[in-house]
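With one protein chain held back, the other chains of the complex are shown just where they sit.
Chain naming follows the written order as A and B, and within any one chain the residues start at number 1.
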Amino acid sequence: MYAIEMKHIVKKFGSFTANDDISLCVRKGEIHSLLGENGAGKTTLMNILYGLYGADSGEILINGKEVHLKSPLDAIYYGISMVHQHFMLVDALTVAENVVLGSEPHRGIRFNYEQACKEVAELGEAYGLYIDPKEMVKNLPVGVKQRVEILKALYHKSDILILDEPTAVLTPQEVNEFFEVLKHLRAMGKTTIIITHKLKETIKIADTLTILRKGRFILSRTVKGADEKELAEQMVGRQVLFEVDRKEMPKQQNIALSLEGITYYKRKKVILNDISLDLQYGEILGIAGVEGNGQTELIEVITGLTHPDNGTVSLNGELIKEASARRILDLGIAHIPEDRGARGSVSAFTLWENYILGYHRKCNYQKRGILDVRRVRNIMKTVIDDFGIRCNSTENLMKELSGGNQQKLIIARALSQSPDVLIAAQPTRGVDIGAIEYIHEQLIRFRNQGKSIILISADLDEIMKLSDRIAVIFEGKIVADRPVSMFTIGQLGSYMLGNAAGEVANGEF
Amino acid sequence: MDTLLNIIACSVRVATAIGFAALGGMLSERVRIINMGLEGMMLFGSFFGVVGSYFSGSAWIGLGLALVAGALVGLLHAVLTIEFKCEHILSSLGINMLASGLTLVLLEVIWKSKGSSSSVKGLGTIRLPIISQIPVIKEVIGTVSPLLILLIICVVFIYYILFRSVYGVRIRVIGDNPEVAGSLGINVYKIQYITLVCSGMLASLGGAYLSIGDINMFIKDMVSGRGYIALAMVVLGRWHPIGAVAVGLIYGMAEGMQYRLQSVTIAPQLVQCLPYLATLIVLLFARSGRGGPKAAGKHYYMKGQ
Partner (left out) sequence: MESSKRSNVFISIGSLLLALLFSALLILLLKYSPIEAYGAMFKGAFGSKNSWAATLGTATPLIFAGLAMAISNKAGVFNIGGEGQIVVGAMAAAVAGQYGGGLPKIIHIVICLLAAGIAGGLWAGIAALLKVKMKINEVIVTIMLNYLAVYFVNYLVMNPFKAEGMTARTNYISESAVIPSIIRNTRLNYGIFLAIAVALIFLFILKRTIMGYELRSVGLNPSAAENAGIAAAKYIYIAMFLSGAVAGIGGAVEVLGVHKYYISNMTVKYGYDGIAVSVMGGNSPIGILISAVVFGALKAGASNMNRMTHIPSEFISVLQALVIIFVATPAIVRRGKDRISKGKGKREG
């Protein structure tokens, strides 16, 4: 008997079919990996299992019994818990309050806080997840927050845990620790379903895997003996290139961008600590680090949005004085922002309005303050063809495009003024594999032309694939800066956590 | 000394009206719904309190009618913002304009007047048993309106619910991160609806105080911006029930001084500026935002919508 059986699940949102007749079997006590690209339908399927959505048709059986799940309360009742990709934690409350939320111990309507703390502490001990129940969640590091989420699931006495992209924000070391937790849960008889797009991790930890693609069930098999390349092709539906064509660059090139002694404080806390970096022409410098170690502020300093308290930025040997976002753009430093929706584009603007954003004062776009709309539209049409952006016309609104196409437009915009330096922050976040390949190609091509790129990415695979050199940032300081060939992933992860390489006994990744 | 006591007494009276409204505004914001319609809700409370008293002869029935009116308006705001995803500020403005227009229309229809209603039976005052014997204090709160007592009860009750009960935890969670509440099966919409209905009732109590609790009649535009001032009080009081009302007391002193100064030589129109100026100064100190529920005003969408 299976722990979970989902039979012929169909779910549509308007005319879009998210789940097209999907059937899934999960055995009790196994670690089951649900694989697929962004948009394949994995999260939708699990949201149905957790009672957040109702399926249009199909059945769900839990431990052999058919169930009808109308809300998460039902799922919790049947022993299912879900840990979401973006943690569902309340920063302003303590660990204990977060864990017991929804099933608070109470006497009448009075909330029994002391009891909650006691129960949470005991639970943590039983499962080897040691956390202080009275600590405020906002003070916890990411890896620990995840444990709080798992505690929540265990508090609700769940036997089945659904984890959505659990390793997205973890360093390699934290991932290893997380895997230990998974093995412990398996040993205690819990069933775990992991939603992920990370093949390598699936092969390392899962017992069984299921691949979804474009809303359809593709295959399901044991992990043992599976071939990574074949699985990747099944996930995407065609051949996937794992290598890029990197041209050999002569050793000593000119310095494009130079940062010296950049220091920045926010409310008496050091955010950037005496950062010095050199970016050569013809190279991609990857900046690796766990989110929140100063990458965002570093980008803001380089792009002129923030003024450092100390230190200088120079372009082609010349000091940049009085930097502002506008000056930086005018000087030829282009920028792909890490959050295209919030900082990179105006979703209610049309495509051409977004294409000129930041460059709208250039003389080929306007004359004496009045926009040359016709010319811009024509340029936009050419760009749409060149970059293969899928849309109906230049008048489409940005929000009508898919993530990958939006990113293509932003990259086209960044390259449009032939910049010398390109700052690419999380360039393939939320973009599916086909567009990812295209974007990687564009970045490499830019570099092969002799230009320079600073690449910031949380995806270590991406950094290792594209960079010539990698600098690791930890708590605002550059702790390592070497050519990519001199790093293993284990060492990278180690530096990202602040340890010098070789001090971590956790073995290779 | 006499003047000071008068000002404090006046401050207590003003705080009663604004305090109720501030409580209502605070509750609403804690479930992430901006309620700028407090002004209109207070106006409805004032008006229907008088209407109820006029037709039934009892001020308490008037109070009941005011509560019903407040609940209905709160419900309207809830339906518009939750069900139909209206911009909170626009819904609030609409409610205020509706209140303003409707009360004037009904004023003319019922009393054939463009300015004020007739006098009605008011709620009167209560002599507090022991306190009215104490020499100095008795000038201030020896005799109080029953609504003041109700206000204190409300403050205590709301404090308890918010910080000691299970519902309070959930309300605070919604204010911080409604997705979390939703992901655990907590019905965010239901809690928002109930809270807004309470918010409307509280605001209407504040308005009712102005009419049947104080001057025993309805005058055109009698709320005069107090609903908005109450919102400023919520911010300064850091969204805390006791804080909001305490700040109301301080504001009340400004209004008390206004009445005192009117009988002095400074031109009356300038003196009328005082409360609004005071509110602006309050806002300068409040440095809005810090400590409040995150991002009130954004709509919450349940999964699958």
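Following the convention adopted for this analysis, contacts are C-beta pairs under 8 Å (C-beta built on N, C-alpha and C of every residue); 3 or more make two chains touch, one makes a residue touch a chain.
In this text, all values refer to a predicted model and were calculated from it rather than measured experimentally.
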{"item": "Which residue of A:71, A:345, A:394 or A:467 touches the chain not shown here", "value": "A:345"}
{"item": "Hidden-chain contact residue, picked from the options A:66, A:180 or A:395", "value": "A:395"}
{"item": "Contact with the hidden chain (one of A:25, A:67, A:168 or A:357)", "value": "A:357"}
{"item": "Selected residue (touches chain absent from view) among B:231, B:244 or B:257", "value": "B:231"}
{"item": "Contact set of chain A toward the excluded chain (per top definition)", "value": "303-305, 324-330, 335, 337, 342-349, 353, 357-358, 360-361, 366, 369-371, 373, 395"}
{"item": "Where the missing chain touches chain B, by residue", "value": "36, 80, 83-87, 89-91, 93-98, 100-102, 104-105, 108-109, 114, 224-225, 228-229, 231-232, 267, 269-270, 272-273, 276-277, 279-280, 283-284, 286-289"}
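Please note the rule applied: only the chains that are shown with their structure count from here on.
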{"item": "Chain A and chain B, separation of their C-alpha mean positions in angstrom", "value": "45"}
{"item": "Chain A to chain B touching residues, read off their complex", "value": "47, 51-54, 71-74, 76, 82, 84, 86, 88-93, 97, 101-102, 104, 106, 109-111"}
{"item": "Touch list for chain B against partner chain A, complex", "value": "161, 164-170, 172-173, 176-177, 179-186, 303-304"}
